[in-house]
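First the structure, in the form of structure tokens, and then the observations on it.
Here the complex is missing one protein chain, while the rest keep their positions.
Per-chain residue numbering starts at 1, and chain names A, B and C are given in the order in which the chains are listed.
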Amino acid sequence: MKSKFALFLFGLALFAAVPAAVGQTLLPPTAVRAKDAPNDAGKSILALWQLSASDIKGDKAVIGYQIFRSVSAQGPFEAVGTAAKGDTLFTDHVAKNGTDYYYKVRTLGALGVFAESETGGPAQAKAQWFNSDRSNAFLAVLILVTAILYFIYKASTGKELYIRKIAGLEEVDNAVGRATEMGKKIIFIPGRQDMDNVQTIAAVLLLGRVAKLAAEYETRLEVPNVRSMVMVSCREVVKEAFLKAGRPEAYREDDIYYITEDQFGFAAAVDGMMLRDKPAAVFYQGAFFAEALIFAETGNSIGAIQIAGTAQPAQLPFFVVACDYTLIGEELFAASAYLSKEPRLLGSLKGQDVGKVFILTAISLGAALATLKAMGWFSGEWTAAYIKAFLVR
Amino acid sequence: MRREIPLIITSFVGFLFVIRFFIPHEPFASMENTASSWIQVIKAFAIWLGILNLLKISGEKIYKKDKGWGFAAIVIASFLAISIAGFFFPFWETRTPGDSFIEHARKFQYPGTSFDWFYTYVYTPLSSTMFATLAFFIASAAFRAFRARSFQATLLLLAGFIVMLGSVPVGNALFSWLPQGWQVSDIADWIKNYPQVAGQRAIQIGIALGIISTSLRLILGVERSHLGGEG
Amino acid sequence: MSLPETPTPRTGQDFWERLAQLDRRIIFAFIFLALAIPLFFTIRQPIAVSPEGRAYFEAIENLPAGSKVLLSFDFDPPSSPELQPMAEATFKQLLTKNCKLVVIALWPQGPQQAEKALAVALRDPQFKDLKLEYGENYANLGFMAGDEVVIQKMNSDLPSTFPSDYKGNATLSLPIMQGVKNYKNFDFIINFSSGFPGTREWVQFCVDRSGSKMIAGNTAVQAPENYPYVRSGQLKGLLAGMKGAAEYETVVGKPGKGVSFMGAQSVSHLVVILFVILGNIAYFASRRKK
Partner (left out) sequence: MVSLTIAGFLTLGIMSFVYKDNPVYKLCESIFIGVSAGYYFVSIFYQSLLPQLTDKIGITGELSDSALAYYRETGSLASPQWFNLIAAVLGVMMLLRLVPKIGWIARWPLAFVIGSTAGLRLIGELQTNIMAQIQKSILPLWDPQYIDGSLNMAASVGHSLTNIVMVAGILTGVVYFFFSKEHKGVFGGTAKVGIWFLMVTFGAAFGLTVMSRMSLLIGRLDFLLRDWLHLLG
């Protein structure tokens, strides 16, 4: 079967090649050059050439190019790879650093016909210490990091930093208060991802604050977990919060427990618990997936106050429609800063705002330049260069 | 010791992955590759940790005869059933000539193996149906939440309404009198591709900034509350 | 961020108030029937193809014959009603172009889903005569733990990230893997995903770092999050959910499961929409009375 197919291909190639081959001979590629591949760890050389005249004419006889390499200009040359027709570049990934290499390129035709170029080169593979394609990203990192560090430093020296009200967080007190009045418990779910997800870290920070309130109001707080690592961190944080509130004796380790790693096993268990115990307030903070809607719908049906917060864009709509308050994306990260008023958190929040100023300026300026260009009042090259400045490869 | 070493490890690895982005030169590339291989292994063990934790908790439940210990026993029994099928049954199944035991065992999830039977007839229906129940929940959520109570809620409602109609062929059929290029599906496509994208970008930019600053605090060791105290 | 609350149920409600508080199980029953009944009928409907769905098809169509394509299967059985029809149709289109396919997975269930989709594609009579061979025309490298780190590592060294294939053969012993070192050795990348790790991570650590061209098939839940990447060109095309699958089957000209299920989709969407309208009528009626 396979051979039949090969025969078919062969026939096809023959059909295409014969008229062309009869008409004229194949021309080689010209101006073969070689240079070190930039911005890499070495071991790579770029072989470049100009298209064979046959290729430019769109000659059907050209199948592609074959690249040959040697350590001396005289040869012997060995084949190192092929390139499609229309290509003018081949990256040789198996070069030794610091050795001279020479390249030749053949235009390949059907039936084993080929035309070989002059020798190009030499070039050596080298490793670079800085990826210059990424200098703009480097600059951006530098600006952001400096801004964040500067404000963390400033906040830690005692400077007051203003943070706007975040709706929902104002409600945390009310929610805990209401649970106390009703004599019912609070549930806090720190998402479904492990400690390596920054959303979980934000959630654990927030849990500390909620736990402190719960301790002050003498209300029971339960934290079901999907990950054992997160459970341990939650226990530490809650224990510390109870200690700070002056009620270490009220801390119950068993209220912070692990259920299962499985998504729906966890969803079903929490769901059942909510229906049985009817908590007065439920917090969903951290990374959630499809279970978000099940939780929020169930919580809504039992009439609990629900405060959600996640940076999973896909789940935000469900929290927004089914919960009383939702911290959207970055608000989740801001929440712990807002509640704790801790300098390092406030400072980094302020740093993030500096980032936003840069982003807003960059987009507005760019849009203005692009508009002027569209109206023909401004140089197109400048606008294009500006836009390109945000490209990182 | 219990807090410092983890902090140092986090900083070192975090810093490595950042500078590797800017410096192509060795030894960073190899270091990053090695670190990546380790993480592949550690993450595999982390999944095992969750499983072992589940078994431990179920075991304790059975041992203490807690409420619902029967279900815990079923968890362990079904765990054992599929694990035995995966680890040991390959040895009973017909081996391709020339394969060693281990080579054969690694074909544990081939069509026709007992492990594949579990996957197809137990795991797939159970997990798929669990997910499928969401169809009911989303309908009731839409019914309850999509009400024009305020301007914001009305925007939410309208966008949801149009995209829902535009997602199914019947939307165009109902409003077939609309001019070419202004069909419901065209309007839905426009909403998805423009205002929706604008909103998503704003959200993603915010999230990105939040993640960057938290990551930075982690790498610099400023953020350590997640490690908890001693213990 | 918050929306006003639905008023809590009180005693002595009138009809409209009770309608506004309808027991959700009644809605459930309607949804069940709306999905089940249409399955018994063949409903032919014209499928409108979205620009990003057409772009997905054209991106594959424009590949040179014999291109090497990397496919990542990042989903599990629950999402297969949405993603499996896409995967099957994509395999078929790639195989008609004689592409060489390398499959990997970042979800443990991925390799088995890929095998099932490939089996369906290979059963197609048009490939009977080609005698496509494992290792030569396609390979399945299996699953690897590590999430985004796996994606990142393949930028520099793919063989050591996946040392062996799904069957336990050394990856480098497969003819299709000869000379493959990283993403640069692939002409194209396709990702089917339903969550984390998924398209977002692929764009971040593969497309933006290697400059590879990629298209993706997403569940409809996941898709909104990835539309910005389509608009910015980081993704060359996107299929969103079952509608995406149906669109694709329409463009390819081979209606399959995606198209046949759209009838049930239409009816169920109508039911949801009617309930939304009903809810609003009830809401306004009961509010006017107050």
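The working rule: contacts are C-beta pairs under 8 Å (C-beta built on N, C-alpha and C of every residue); 3 or more make two chains touch, one makes a residue touch a chain.
For clarity, every value in this text was computed on a predicted model and none was experimentally measured.
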Partner chains on view for the chain not depicted: A, B, C
Among A:30, A:50, A:136 or A:156, the residue in touch with the chain that has been omitted: A:136
Options C:66, C:179 or C:211, residue touching the unrepresented chain: C:179
Subunit C residues touching the omitted chain (full complex): 1, 25, 28, 31-32, 35-36, 39-40, 78-82, 108-109, 111, 142-146, 148-149, 152, 157, 159-160, 162-164, 166, 168-170, 172-173, 177-179, 181, 203-205, 208-209, 219-221, 223-225, 228, 231-234, 240-243, 257, 261, 264-265, 268-269, 272
Residue numbers in subunit A that touch the chain omitted from display: 43, 93-94, 136-137, 140-141, 144, 161-164, 166, 194-198, 228-229, 232, 260-262, 264-265, 268, 271-272, 275, 313-314, 316-318, 320-321, 328-331, 334, 338, 349-350, 352-353, 355-356, 359-360, 362-364, 366-367, 369-371, 373-375, 386-388, 390-392
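Throughout what follows, only the chains that are shown with their structure count from here on.
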Which of A-B and A-C has more C-beta pairs touching across its chains: A-B
Identity of the chain that, by mean CA position, is farthest from subunit C: A
Cα-centroid distance, subunit A relative to subunit B, in whole angstrom: 15
Subunit A and subunit C: spacing of chain centres that average the CA atoms, whole Å: 20
For subunit A, residues that touch 2 or more chains besides their own: 41, 290, 297, 313, 320-321, 328, 331
Sequence positions of subunit C contacting 2 or more other chains: 3, 24, 156, 224-225
Residues of subunit A that touch subunit B when the two form their complex: 39-42, 127-131, 134, 137-138, 141, 144-145, 148-149, 152, 194-195, 198, 200-202, 204-205, 208, 227-229, 232-233, 235-237, 239-240, 258, 260-261, 263-264, 267-268, 290, 293-294, 296-297, 300, 311, 313, 316, 318, 320-322, 328-334, 344, 348-349, 351-352, 355-356, 359
Interfacial residue positions of subunit B with respect to subunit C in the complex: 29, 32-33, 36-37, 39-41, 43-44, 47, 102-103, 106-107, 109-111, 116, 119, 123-124, 127-128, 130-132, 135-136, 138-140, 142-150, 152-153, 156-157, 160-161, 164-165, 167-173, 183, 185-186, 189, 192-193, 196-197, 200-201, 204
Parts of subunit C lying in touch with subunit B, wherever the complex brings them together: 3-4, 6, 22, 24, 27-28, 30-32, 35, 45-48, 50-52, 76-81, 109, 111-112, 115, 119, 144-147, 149-150, 152-153, 156-157, 160-161, 164, 166-168, 220, 224-225, 227-228, 230-231, 241, 243, 262, 265-273, 275-276, 278-280, 283-284
